[in-house]
Structures are given as C-alpha cells and as structure tokens.
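Note that one protein chain of the assembly has been removed; the remaining protein chains are unaltered in position.
By letter and in written order, the chains are A, B, C and D; residue numbering begins at 1 in each of them.
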C-alpha cells in the first residue's frame, strides 16, 4: 500500500458493471514526506474520499477486488481508507 | 488503472485463440497532465477504441481477463473504456 | 522480498476487518548497503516490529495474505521477519 | 504486453520439468520507436522465435502459464508471437 492524495476525477464510458455507480479518482502517489512522486493511479473509491484527501491505496488486484467485495472486478487500485495521521521517526 | 492514448497498432502472428479477432493497440501511458510518460503497453481492445483516443487501461492480468470475460487469456493490459473527461483540482 | 527499515506509522480510518487491531508501518526500502532507496511500502505488521527495526518485507499480495493466515485481506506488503544480520561478499 | 527483440540465449541448469526442452531467450524490451529500453526478460519461447526476431511478450505469470498450457510452471514472461508490423500514428 502507499499514501496518496486525491487530485481529481475521471469520467469514462465503461460498460463493465463493476464500475456502475463508482467514482473514479486520480490519486497521486506521495513519498513519505508527503510530496508527489509523479506517479498516480486511477482508483475506485469505496470510502467516499474527496479531492484533496490523503488516502491509503491498495495497489494489487486481488486485494482490491476483496475491498470491493466482488470476485469479478477489473480493478488494480482501490482507496482503502482516509489517512488521519503519519508519524515519522525524527 | 492509468490513462493512456492509443498511438498505433501491432500486427503479430499469435496462435493462442484468445487473440483471434482482437485488435492489438499500442497505448502510451499518460501523466495526469496528459503528457506521455515514455511507457506503453500493448493492449487488447474491447471497446472499439481508435488511434488518438484517450483510454482507461487496466494493467493487471486477472482483472484484464475478467474484462475479456475469459478465464484463460494470456493478457495483462486491456482497454476498459474511453475517457470522456479528466478534472484536476486547481 | 526486500530489506527495509521501519521509519514511522500511519493512522487511517479503514473499515475492512482485516485491518482491525493491525499496526500500519511505513517501511523504507533499503539497498544492499543499507541505504534508503527512496521507495517505501505501508506494511501490515505481524512480528511486532518497531520504528528503527530492519525488517524483511514480502511485497506480493497472495504471499502477504498467507503470512496473515487470511484468505481475504486487501494487502500487498507484509513484514515477514526482523533481520538479524546481512552478510555481503567482500 | 510489450514489444521486444530476441538478443540471445541462456543455458541454465534447471531441474523443474516445466523447462525441459524449452529454450530460454534473452528479450530486450523495446520502446515504441523500436529502440531498446535497457530492460529485459528471460523468456520461455513457444513460437520458435530466433535471435534478432521482434516479438510480443506477455509479462504476467498467470497469463504466461496459460500460453504454455500448464497450470504449474514457474514462469513470468513468455513470447506470445512474432511481430509482423508496428504502425504508429504520424
């Protein structure tokens, strides 16, 4: 998993039913200091995260499907939760 | 998933039946500003995307097979849908 | 697997029960000389590792779930053990 | 999948029966302009590709096993076909 920041949304024409009613969010991958790394994932959201939120992303298909509680879902990255705090050793 | 741009096609001699009648498209991976990152995938197309289209790509084998509705298909990347709009936070 | 160093903790609001009671640790990926590579994973801990510990991380979802002894767990990276010694050829 | 060029062969002592009688080829990953990217995979060949051939590589284990028509095969990358033509948008 990695820490990301929701920076936008994607509207796409997708026929697969696993996406019906799901918001697709652009999530920038952050480094441990909270800066964007330049990498991103288009994530399915299950926690009602919004633009600007710092989130925890699972970037593995089988785990992502489990979060969605669907055996069949063509996804790789899902927002698992909202990050409340990051504590780094001094 | 990531956002990509279809930039070409590949013609290849493949014997596996999962590829019969499927178009193989070259998809450049875009960054969140819409610029090519230099990475690409050869994708199977299920949405009739054409060269120049901005598309959503699932880059995970099990999910890709589910989009194709085949249990057995030697693929990793499949075009899931056509991107209509990307909204980035200001 | 790779060798990492626990550098912090993440507190997040996650509803999935696989995370209940689990500590989420920030683990910096180290190179073979013990220096951070700039990459990290948010890992679930099963060995009571603490900040500063040098650990062994499995970064593959199916293997990670096996360490947790759960079939269903949306994780990709798990701390497998604490590193006692690294011996490099001279 | 990606486009690669067969640049050599590997001879190795491997006991697993999935490799018996299989040629192991070094395949350089090419960019969309046909230049090597510096990355490579050691691939199992099922299409009788030879050194110099431009090939299509599936780089995902489950898909690779399906190409080999074996449930059990410790492989990640398999040559799926020989590339006849690549057409890039002008």
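Note that a residue touches a chain if its C-beta (ideal position, glycine included) is under 8 Å from a C-beta of that chain, and two chains touch if they have at least 3 such contacts.
Since the structure is predicted, the reported quantities are computational estimates derived from the model, not experimental observations.
By the touch criterion stated above, the residues of chain C touching the omitted chain are 1-3, 31-32, 47, 56, 58-64, 66-67, 78, 80-89. On the side of chain D, touch with the chain left out of the figure occurs at residues 7-16, 19, 24, 26, 28, 38, 40-43, 51-52, 60-62, 65, 72-77.
The working rule: only the chains that are shown with their structure count from here on.
Both chain B and chain C are touched by A. Listed for chain B are residues 61-62, each touching two or more other chains. Judged by the touch criterion defined above, the protein chains link up one after another in an open path, with no loop closing it.
Pairs of chains that satisfy the touch definition comprise A-B, A-C, B-D.
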